[in-house]
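With one protein chain withheld, the remaining protein chains of the complex are depicted in position.
Read from first to last, the chains carry the letters A, B and C; within each, the first residue is number 1.
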Amino acid sequence: MDFDLSDEQRLLKDSVDRMLADRYGFEARKGYRAAPEGWSRDIWAQFAELGLLGLPFTEAHGGFGGGLVDTAMVMEAFGRALVVEPYFATVVACGALLRHAASEAQMETLVPGIAAGERVLAYAQVERQSRHSLNDIMTRAERDGDGWRITGEKSLVLHGDSADTLLVTARTAGQHRERHGIGLFLVSADAPGVSRRGYPTQDGLRAAEISLAHAPAEALGDPAEALPILEQANDEMLAALCAEAVGVITAMHAMTVDYLKTRKQFGRAIGENQALQHRAVDMYVSLEQARSMALYAAMMASDPNPLERQRAMHAAKVQIGRSGRHIGQEAIQLHGGIGVTMEYAVGHHFKRMTMIERGFGDTDSHLAALARLGGLIAA
Amino acid sequence: MDFDLSDEQRLLKDSVDRMLADRYGFEARKGYRAAPEGWSRDIWAQFAELGLLGLPFTEAHGGFGGGLVDTAMVMEAFGRALVVEPYFATVVACGALLRHAASEAQMETLVPGIAAGERVLAYAQVERQSRHSLNDIMTRAERDGDGWRITGEKSLVLHGDSADTLLVTARTAGQHRERHGIGLFLVSADAPGVSRRGYPTQDGLRAAEISLAHAPAEALGDPAEALPILEQANDEMLAALCAEAVGVITAMHAMTVDYLKTRKQFGRAIGENQALQHRAVDMYVSLEQARSMALYAAMMASDPNPLERQRAMHAAKVQIGRSGRHIGQEAIQLHGGIGVTMEYAVGHHFKRMTMIERGFGDTDSHLAALARLGGLIAA
Amino acid sequence: MDLRFTAEENAFRERMRDFFTTQIPADIRDQVQRGEHVSRDQQVTAQRIMNAHGLAVPHWPAEWGGQDWTPVQLYIYQDEMQQNCVPAPLGFNTNMVGPVIAQFGSDAQKKQFLPATANLDIWWCQGFSEPGAGSDLASLRTTAKRDGDHYVVNGQKTWTTLAQYADWIFCLARTDPGAAKKQQGISFILIDMKTPGITVRPIQTLEGGVEVNEVWFDDVRVPVENLVGEENRGWDYAKFLLGNERTGIARVGVSKARIRRIKHLAALEHVGDRAMIDEPHFREKLAAVEVELKALEMTQLRVVADERKRDRALPNPASSILKIKGSELQQATTELLMDVVGPYILPYDDHEHGSNEPPVGPEYAAEAAPTYFNWRKISIYGGSNEIQRNIVAKAILGF
Partner (left out) sequence: MDLRFTAEENAFRERMRDFFTTQIPADIRDQVQRGEHVSRDQQVTAQRIMNAHGLAVPHWPAEWGGQDWTPVQLYIYQDEMQQNCVPAPLGFNTNMVGPVIAQFGSDAQKKQFLPATANLDIWWCQGFSEPGAGSDLASLRTTAKRDGDHYVVNGQKTWTTLAQYADWIFCLARTDPGAAKKQQGISFILIDMKTPGITVRPIQTLEGGVEVNEVWFDDVRVPVENLVGEENRGWDYAKFLLGNERTGIARVGVSKARIRRIKHLAALEHVGDRAMIDEPHFREKLAAVEVELKALEMTQLRVVADERKRDRALPNPASSILKIKGSELQQATTELLMDVVGPYILPYDDHEHGSNEPPVGPEYAAEAAPTYFNWRKISIYGGSNEIQRNIVAKAILGF
């Protein structure tokens, strides 16, 4: 057991931290969000230069061979800085799907473009009725010669408006909600039959509603048995989100402690009030618990036993959600008035944390799922 | 709407408070508990003298015609002082059952003895398997001439060891857990076939396991349709327990605030620590919420609509349970070491509160029941 | 002791409900129910209807439109207003500056301001908070220097709610900087927002809207007639004013209306085949909030009943309890609504940039997250819950 970073990891962490410190202040981020796509192609190129966009792919495919811990490290840094670029959509989510589903040939076609920052991907999975279920899919794919044609409505597609390539789940067989009969498909965003409506999200990112009408598609892997891969990839996404959340709440906690030490009322720093100190301590305990569970998630997301893996991911999301809500609400409360304005960073972190907590299954649904699986400890 | 006590109520309250102040200090109570029955016949006689034992019965039956609010007032005072006499068993629980189920003749036989302090009653309802259900009854009653014979095992009968008269629920018809076929019976504690094993309870009271083998019994009301009456009486018991709980937690809160003001560490009262003050405030808010809900329970326990009544009682028990647990745990924590000893009153209150919270349906079961009934507010 | 409402009180409740549900336009009430802000026009419309029926300022002196109701009647009036999603008469007018003018103002001020204030012909905003003087209000630094028959006001106010709508502002300003204690030397001054030298800068709040502002005073000349009461006694008037919002602060009626809506929506929203309202975990969370809310309603009634015996000019520390628990429960409802909406809390509906596309996801989704974000303020403004705890610790528990 070893919690220390390797030399390579330390190097990666330092370069990411440095870049964000230089380029990703509060005002700079505002500028990136104001761009037409809602994020900065320039920053994206910087990510490519640092090797971040190829991070999780093997060197054979033009990547850097990083593991889930490396991704977690990057995501934590991105969480602190509230990065708005489509890193999660392209590299984490679609990266995981490709690694598990794509053929060698598909990897060779796609990965170099991703790593170079030329290709932006989005994962089109959610549908209006699906809520947190991965197999509640009504979009259908039908054979069309060598390829497929997809018809359906996909919703809440993160960065679906600026992506050039979409990974779309669709049903090739089976009844609604059946676990079998689901495939994963590659769809070009400018293909005929694809229409998109982009919009901002509550946390300052972008998403899209996507309509597919006989849109031409290429299958990634078995077109009827993609669900285990979707689940595996989903768990890796959860691990990355947990790491991002740790970055978000670390920042909120640090800002709060700093505020308590500097803000003066009645002639002294408000942090001299023991009641507020104790609340900052409870936030810290909560933060350390979340940090621990994000590490656990990074460790368990590649566990070969799917049941153990899912138990762990449910547990991690629950802890992250609870700690995140606690720390977020307290951070706002202890900041007082400025906490509820857009003019101060803490509120932006709060909003991102809220969306992480409630995205990809909210805390209640993960807790219920974990309970149904019998919890973490065998009786 | 009027929250003020009437002149009669104020008189009653004053006389109860005075008597408890005079006779029911911490050391005196220890003495009463050490008596063979676990309580004091002398104090019981005082209760009779003050009219408390006849309180909820009509004057026609030799009682004093008090309502649920009067009973609540007495129970709150008893909660503060941690009265160990069988008032709840005899006057509140069996009193309610008699008022709703007994015939005129039965009332005339029983009530004067109760009011005079000569008769102690206990309610034998719980069975090993029944948990919090009133209709999970396996004890059976069979016709025997004009009367009945009861066979079965009753458990956790409060003050069942010192009672001379038992009110016993038994099934005369119907399947296990069926709502119909349940009767309520009067059994003399020294009747043939009745055997009892008394024991102390965690909160310093007494209870008994009672075996009945063809014990002779007299029916109170319809021998097959007692359940609605058991439910009505049970709700009145809940209202009284809620009031007692308010007394218990009022005392705990007062002791805690007092302790914080007087206990010195590092050269000053620990109550000067703002963190502890805020926790005492949160306890106070919790206490006021409980006090409000106990009033609501006293008001609603006689509501003519059984569904509204049950909703209200579930809600009251939930609030009492939550406030009670919160205040109890905090009271112990803020007292530190002395809080976990038997030598200081607060721990005794904590134990009583714990048993109230978990008796007559614990907080979780009442919350679940309320949720199943659709909550308090119509959609 | 009789804990039930009397027949008269129940009849009064019927009358209020009837008024609110038939006289206030449905579109306004629907908007409130959906958790959306009402426009300036809608606020004015609703208040003028109430005022025309004598229901805008029932707690004022009878001479200026008050109704001489009992505390229980005032409670019922407010509860029905909240439960029926009627926007309350503007608090800055009816609970803040109005009562101060009625109590401490000159006859001329009363005539000039009170009828217009009750009818929302004048929209008031509040100039109390300053940067660096939030909870510690008395350390305010805005000055009003006497210059002939004018005060010259300089300084900066912040958290000024809806200053962008306001016609007038009531301000605390320091008139005697040399006073021994910082609470002394402060005056209560009324200022026309059209006076030269006033600048309003909007502050965007978390959910993206603009409710609060910064207000700058740069050599703003205010006639001395606009001083309320005596010079340097402003702190007393401010304390009187802040003690005025006593029991309505719990907003039990608002939370009740929201729970009704949540239940309604939870019957529409499904997780797989099951309606959210049938999910045991969710409905138990909901029931737990309902329990606390019922307890708070009873607590509020106890405080209301107690009002008869109290000096109305003194703040009631029990109102701090209502504020603490009331804010927690209002905030809890915003989380329950997000539970119902699920993943569709994510899209941001950009009203302001003129988006008139249909909403993404269910039509009730768009307000869920913004209300959660916005309502975090409820435990902060009007004396944060921490300040309320300090008050209870001192005034009730005797620390």
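FYI, a contact is a pair of C-beta atoms (placed from the backbone, for glycine too) under 8 Å apart; a residue touches a chain by one contact, two chains touch by 3 or more.
What you are looking at is a predicted structure, and each value in this text was computed from that prediction instead of being measured.
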Among the chains presented, those that the missing one touches:
A, B, C
Of A:Ala208, A:Ala280 or A:Met342, the one touching the omitted chain in the full complex:
A:Ala280
Of the candidates B:Asp17, B:Asp136 or B:Glu225, the residue in contact with the absent chain is B:Asp136
Residues from chain A at the interface with the omitted partner, ascending:
1-6, 9, 69, 257, 260-261, 271-272, 274, 277-278, 280-282, 284-285, 288-293, 295-296, 298-299, 315, 318-319, 367-368, 370-372, 375-379
Where the missing chain touches chain C, by residue:
280-281, 284
Contact residues on chain B toward the hidden chain run 126, 128-129, 131-133, 136, 155-156, 177, 197, 199-203, 207, 209, 264-266, 273, 275-276, 329, 332-333, 336-337, 339-343, 347, 350-351, 354-355, 358-359, 362, 364-365, 367-368
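The working rule: only the chains that are shown with their structure count from here on.
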Would you mind checking which chain's C-alpha centre is most distant from the centre of chain C?
B
How many Å are there between the centre of chain A and the centre of chain C, using C-alpha atoms for each centre?
39
Note the residues in chain A that touch 2 or more other chains, in rising order.
273, 275
Shared-interface residues of chain C (touching two or more other chains) are 386, 389
